[in-house]
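The structure is given below, and queries will be raised subsequently.
With one protein chain held back, the other chains of the complex are shown just where they sit.
When the chains are written out, they are named A, B and C in that same order, and each has its own residue count from 1.
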Amino acid sequence: MEQVTLNTADLKSQEYFLNMGPQHPATHGVLRLILTLDGEVVKNIEPDLGYIHRSIEKQCEYEGYKQIIHLTDRMDYLSAHINNEAVALAIEQALEIEVPERVKVIRTIMGELTRIASHLLWWGVMGMDVGALTTFMYAFRDREMINDIMEETCGARLTMSYSTPGGVMFDLHPNFQKRVKEFIPHLRKVIPKYDELLTGNVIFQKRMKGVGYLSKEDAISLGASGPVARGSGVHSDIRKIKPYSALDKVDFKEIIYTEGDNLARYKVRMDEMLESLNIIEQLIDNIPDDGIQAKTKALIKLPKGEFLQRVETARGDLGVYIVSDGKKNPYRVKFRSPGFSNLNALIEMGKGHLIADLVAIMSTLDFVVPDIDR
Amino acid sequence: MMNTETIQNKLAGIFPELQFSEEASQFLNIIVSKDDYIKLAETLKNEGFDYLFSMTGMDWGKELGVTLHLERTEDRFMIVVKVMLEDRENPELPTLENIWKTAHLHEREIYDLFGINFKGHSVMKRLLLSEDWEGYPMRKDWMDPSKMIIR
Amino acid sequence: MILTHINYFADLINYFSNTLGWGFGGKILGYVIIALIYMTFFSVAGLLLVYLERRVAAFFQLRLGPNRVGPWGLLQTIADALKLLTKELFGTDRKDNLLYHSAYYIVIIASLMALSAIPFSKGLVAFDVNIGVFFISAISSVGVLSILLGGWGSNNKYSMIGGMRSGLQMISYELSSGLAILTIVLMAGTLSMTGIVEQQRDMIFLLKGHIPALIAFIIFVIAGTAESNRTPFDLPEGEAELGAGYHTEYSGMGFAWFFLAEFINMFIISAVGVTLFFGGWLAPFGITDGLGPEWAWGLFWFFLKVFLMIFLLMWFRWTFPRLRIDQLLTLEWKYLLPIGLLNIIIMAVFVYFGLIL
Partner (left out) sequence: MSYIGDIIGGIKTLLNGMKVTGAYFFPNIINRKYVITRQYPDEPAIVFERFKGEVVMWHNENNEHRCTGCQACEIACPNGSIEIIWDRVLNPETGKKVKQIDQHIYHLGMCTMCNLCIQACPTNAIMWSTNFHNSTYDRSQLTKVLNRPGSKLMAGVEE
């Protein structure tokens, strides 16, 4: 009788490539990841960037200092105001201008509002990425209130171009304080609901807990910043390390979780929203009244030298590095974008996880692709 | 706590050829030659500079360069390391990927835009631009054929 | 077994073949008419369910939903269907034509066949078979074949992953839903759908079987959601992960069939659930007995109950996040299956000692 034997050595599994993106619902834009998969397990990730690269750094070399600012809106469009502020602060630092107190306070409030708006959008998208589609609309409802506040004062909803070297474009709208004061209790009321809807959900907890672990050492070595680093227990909030604008006058705490997994990063952002509300609350009632523009020349020329300004955007540590040779255009501008460095962390974290986890990890890293590509 | 003097004295002891300057910058600038580059990076990492804040490709006109912003997460002390490369045709540097993992993408970006080849890097391919792109657009002598940026 | 129930569909065939004396030809005519009725129901119910889903989703999400085409936007889905009908059918270059195209036929046939064994009202069931429950659960597992074929035949890695996931998922959850159904069958003592309904005249099975029936119901709802590929078990589609999963490469009507079948499957799951646990087309506590033709009231109560059940599934869909594939299997093999097995033993004991109400 013929014997049929199964030789397991003959059974081979084959790794295969999967192009995730540039058009893919989970990449939030045009990020392309070339995945090497074994079944559904991710073996290797290779990012392919540049689908929305607009050479902002090169463009800056041909623009005047005032004209750089509106370009930075288009980098990390969700924290547009903070990007503006970073460039404005770098220029002010170079020119040694002391801006009015009012400007500092306005910038800080706007920055924190932007941060909340960005985190709200992230929360909605986070829910969508793990399959809870309703979160998106709830987050957008609240974000819309911030957008309205922005539009009323800055004239634009997303790309505000609000900071200028030495001040801000417009004065606050008379309704500003009223609207912000309406918004604060509203958000305080809905965030516990969000926690019930998504954070507490057993499926969500199982999806998040222990997934995408990033150790503290790795987080530092990979250059992670912002909520990603703080979820791994790294003290990395620039608002605390090097307070800018009016942040040295307010009392707030840096949110740090030490678990280093998806849930920790999630919680950092959720708590940061409430902490931002605290900051706004401390400032909103006593905005000083000493003008919105320091004296600057019509044509700004920076002295020869190198200037680095770091700010904390919603994504992390944004560095604006301006090299000036004394002319009206910068010699070199480098935007050290948080998303670009955080992408390193994805490559490290995603390995060995399933595709579904990779999507969740990407979501907790909160990419904005124009911020990565610049 | 680390400050400018301590680090300057320490490094000057190990690398006699280093140049230090604090002119026109908020941080201590260390200008290192290509040969000492990797050794200096290792020394700095051991000194506690564990956070590579950014890696900036530079075109100084005559020479190409890389500027590193390094920070100690312990006390948030920052220094700047600069390396200049005279050779514009085949600029080469050893990779920092094994010292600071974040250098992985930063070096690929610099390779892409400035054409500095990082020896020993695991994936030395173009990152932002397509594979068939010619030239290195962030260099000062790069001409924009489509007149898109330079008007 | 000779069926003693009233069956209007059987009467129809009988009318054509015997009363009119058309013999075999009359039988065929009767079958065709019944088939047409079911196909019409299939498409109309599918479209209505799509509309309902969009509207319900909209209200969950603080939106209004479709409200422009027709009164309250009722014709929106018909407009969508017309759009899909006129769209070009295109797929990937090197697809396996036979598998690719047979996939959507299988999915429709499977759901139509399952539909035929569901008693819509007194005497309104096309295929009143004595093993109705068994038939439905057997047929509904054919549906997985179409998803596997679609995923494999599309020649797309995303589709393939979706298809494979679906195979895992539907085959595993078939067990649990089968066990939940068996729990009720133990109590009813019959596999016939009409028989099960008739047994609930005095009290619906959910109350009659109290604890084990409630557990069986929960298991059935979870397994049913998983079988109809809806959130939190929509891994085969897994929008954020796989684009559209197994139907990524289908366009036009090919996609529409999958889409419709998904909704009809949801209807079937709900209908089976209603029949098994909530007394099918019977009026609750007999409140409408003797108030007119029983079949008409039966239809009303049946669709009302099914609608409520579907609404529950929709509520799940618009609230919960999606599970991961390993968690999906953990849930099935470590939770639902052991509990289901235990439950069936408990039910057996209860039935043996007459502990059910």
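The rule is simple: contacts are C-beta pairs under 8 Å (C-beta built on N, C-alpha and C of every residue); 3 or more make two chains touch, one makes a residue touch a chain.
Not measured: the values here are computed from a predicted model.
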Problem - Chains on display which the left-out chain touches in the complete complex - result: A, C
Exercise for the section: Have a look at A:M20, A:I69, A:I146 or A:V234 and name the one touching the chain we're not showing. Expected result: A:I69
Completion exercise
Among the options C:L36, C:L62 or C:L291, the absent chain makes contact with C:L62
Problem - Selected from A:E15, A:E196 or A:D290 as touching the chain missing from the view - result: A:E196
Exercise for the section: Just the residue numbers, please: which parts of chain A touch the chain that's not shown? Expected result: 63-64, 66-67, 69-71, 73-74, 134, 137, 141, 144, 148, 151-156, 159, 161, 164, 169-170, 173, 193, 196-198, 200-203, 205, 298
Fill in the blank from the handout: It is residues of chain C that touch the chain not shown, namely 56, 59-60, 62-64, 315-316, 318-320, 335
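As a working rule, only the chains that are shown with their structure count from here on.
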Problem - Contacts common to chain A and chain B (chain labels) - result: none
Problem - Chain nearest the overall Cα centroid - result: A
Practice task
Mind checking the centre-to-centre distance between chain A and chain B? Centres are C-alpha means, answer in whole Å.
Solution key: 25
Problem - Between chain C and chain A, distance of the C-alpha-averaged centres to the nearest whole Å - result: 44
Exercise for the section: Mind checking the centre-to-centre distance between chain B and chain C? Centres are C-alpha means, answer in whole Å. Expected result: 63
Handout entry: Junction residues of chain A - those touching two or more other chains
Key = none
Exercise for the section: Name, in rising order, each residue of chain C that touches chain A in their complex. Expected result: 57, 60-63, 157-158, 161, 231-232, 234-235, 238-243, 318-327
Exercise for the section: Quick one: which bits of chain A touch chain C in the complex? Just the residue numbers, please. Expected result: 16, 18, 24-26, 40, 127-134, 136-138, 141, 197-198, 201, 203-204, 206-207, 354-357, 359
Exercise for the section: Give every residue of chain B touching chain A within the complex, in rising order. Expected result: 23-27, 29, 50-54, 56, 58-59, 67, 69, 73, 76, 80, 100-102, 104-106, 109, 123, 127-130, 137-138, 149-151
